[in-house]
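What follows is a single structure, and I will ask about it in a moment.
A selection of the complex's chains, in situ.
Note that the chains take the letters A and B in the order they are written out, and that residue 1 is the start of every chain.
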Amino acid sequence: MTGVGMDWSLGELGRMFGGEIAGDPDRRFRLVSIDTVDPDGIALCENQGYLARSGGVGALLLPMHLSGDDRPHIRVPDPRRAFRRLLAESERPLPLRAGIHPTAVVDDAADVHPSASIGAYAVVEAGAVIGPEVRVFPFCYVGDGCRIGEQSVVYPHAVLLRNVLVGVRCRIHPGAVLGAEGFGFERDDAGWHRVPHVGFVRLGDDVEVRALASVERATCGTTEIGDGSKIGNLVQVGHNAQVGSHTVLAPMSGVGGSSTLAPGTVLGGQAGVGDHVEVSSGVQLAAASCTTRDIRRAGVYAGSPARPLAQQHRLDATAPYLPAILDRLRRLENDREAE
Amino acid sequence: MTGVGMDWSLGELGRMFGGEIAGDPDRRFRLVSIDTVDPDGIALCENQGYLARSGGVGALLLPMHLSGDDRPHIRVPDPRRAFRRLLAESERPLPLRAGIHPTAVVDDAADVHPSASIGAYAVVEAGAVIGPEVRVFPFCYVGDGCRIGEQSVVYPHAVLLRNVLVGVRCRIHPGAVLGAEGFGFERDDAGWHRVPHVGFVRLGDDVEVRALASVERATCGTTEIGDGSKIGNLVQVGHNAQVGSHTVLAPMSGVGGSSTLAPGTVLGGQAGVGDHVEVSSGVQLAAASCTTRDIRRAGVYAGSPARPLAQQHRLDATAPYLPAILDRLRRLENDREAE
């Protein structure tokens, strides 16, 4: 149960990665995590700290600079990349039969490419366009005005409500909701009035939208997620936001309506960017930080309101002295008065 | 792809809103967002800042006080309201055929009004009551003890688990979960014991619950969401909370169990109100703020713990001086000692 279903001999690993092996080249190992107890397991071990925790595994995948011990091991120039390749070889696609499942409800006016697969109980509405080799899993809803590009995958229970344009090789995970209405209301004496949202969501190519994340459709125009961006579980992206390419939004982070993130922006977990905010290129926001103001200078920011990381660290380090500062100040003032 | 499917002539717009038009009254425009490049597009342009970004659009919808330029335009007293009306005219309802879809599983002991529509693969359990002109989209689950009032809409993949009473003209968006169990546990030596939840959720009239939001059902009694309230994506409302009418809970905000929000309360994105907290009328909590104490005075609050906005702003402005304060204090003390 702990292994991942495949194994390789040390010799095979040596040939795959061009690394130095130590131990019987015919002995086979399966991939395990560093804390596992498994004499037939090989684990990625990047540094001395991991080495100290690796006592239960039979073999190690090491960087060149780490010498290991007398257990079988292989040393390679880029062990993380090697690890990623072994994971990829171990991965099986989630099961989905070719073609359209008999229980899927595909409207006659939907355009489904013959090489696409549509799972049980999926619903594809009139006007939707499903491209070549796209895989739509059970319970997905693909609404009108949605287009899904070649080789993209929509996992079980994802919703593309309407006007969602998905590039190629995107992956939309369970429970994600794309293209639902933007949170726009205007108040008068009678209460809040919904602003209708007739715009679009566009995902570039190679975008990942993880489980239970939501991207609102634009009022008019388009909420954009650039090529190669990765959106974590339970993330919210507001209507008309412009998220640049290769941006990472870690789980539980949020981007407000009409905000712009430059390509390559990174938001940590639970971080937030307010509405109508511009974030320039080269910016990272640490976990749980929040900005409601533009950030124009590259760097790492932390805290709420978000400040440059070094400044926030100094602030965090001195904050505990605050009660003592008050006392010392009072003492100085008393001394002064007593003079 | 950028437009929204409808267009209007300048003359028609003038007649609709009683505004002043400039340009050929027969020329037709479609609604676009301000950053679009579209010579046949008209965009809402509320102020000088938007005007500066509007270079790509062919025509402008302006307030009376803004003079525009030589492009075709229309000036109206309330341009946002005009914009909202154009959006509303552009909006099509999400497709749903009349009647009960043959794949829907509606229990014989459910009461579905003949004018209601139930989509593919919806499940309606015994004891559920679906009112006139209600629309229930594919994959919705409407459990026992649920009642949905006239003209309300339940979008794909929403769950009304049990004991959920929905008023008229409500809109429940994809992936929302209403009426799941409240998070109540009690500890003894054997561990945590679940407190059964046999109460209700009640939504007033004209309530919106957006995508992936959750409202827990009460232990006993009712978790209340007042008339006209708007609950954003990924919001959590705890069991037995009393959310007043016309309240706005922005995306990712949370309301703890048994808390009370006065009518008209506004929570910003990622803001939080703890358990058993009372918030009086006229209160707004800024984005990412949090209160675990009652707030009894009207005003805007920010930060965590939430403080009056002006106080929090002063605090944020002076906080960066904290390390320097420590240094300066030390210097004064040293001087003092040296005397």
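Everything below uses one rule, namely that a residue touches a chain if its C-beta (ideal position, glycine included) is under 8 Å from a C-beta of that chain, and two chains touch if they have at least 3 such contacts.
Since the model is a prediction, treat every value here as computed from it, not as a measurement.
Counting all copies of the one sequence in the full complex of this file gives 3, of which 2 are shown in place.
In the analysis below, only the chains that are shown with their structure count from here on.
Copies chain A and chain B of the same sequence differ in orientation by 120 degrees, per CA superposition (steps of 5). Annotation: 25 Å between the Cα-based centres of chain A and chain B.
Partner chain B is touched in their complex by these residues of chain A: 103, 105, 121, 123, 125-126, 139, 141, 143-144, 157, 159, 161-162, 165, 175, 177, 180-181, 183, 185-186, 191-200, 212, 214, 216, 218-222, 234, 236, 238, 240, 252, 254, 256, 270, 272, 274-275, 290, 292, 304-305, 307, 311, 314-315, 317-319, 321-322, 325, 328-329, 332, 335.
Contact residues of chain B toward chain A in the complex are 1-2, 4-5, 31-33, 35-36, 80-81, 84, 87-88, 90-91, 94-95, 103, 119-121, 137-139, 155-157, 173-175, 206, 208, 210-212, 227-228, 230, 232-234, 245-246, 248, 250-252, 268-270, 286-288, 303-304, 316, 319-320, 322-323, 325-326, 329, 332-333, 336.
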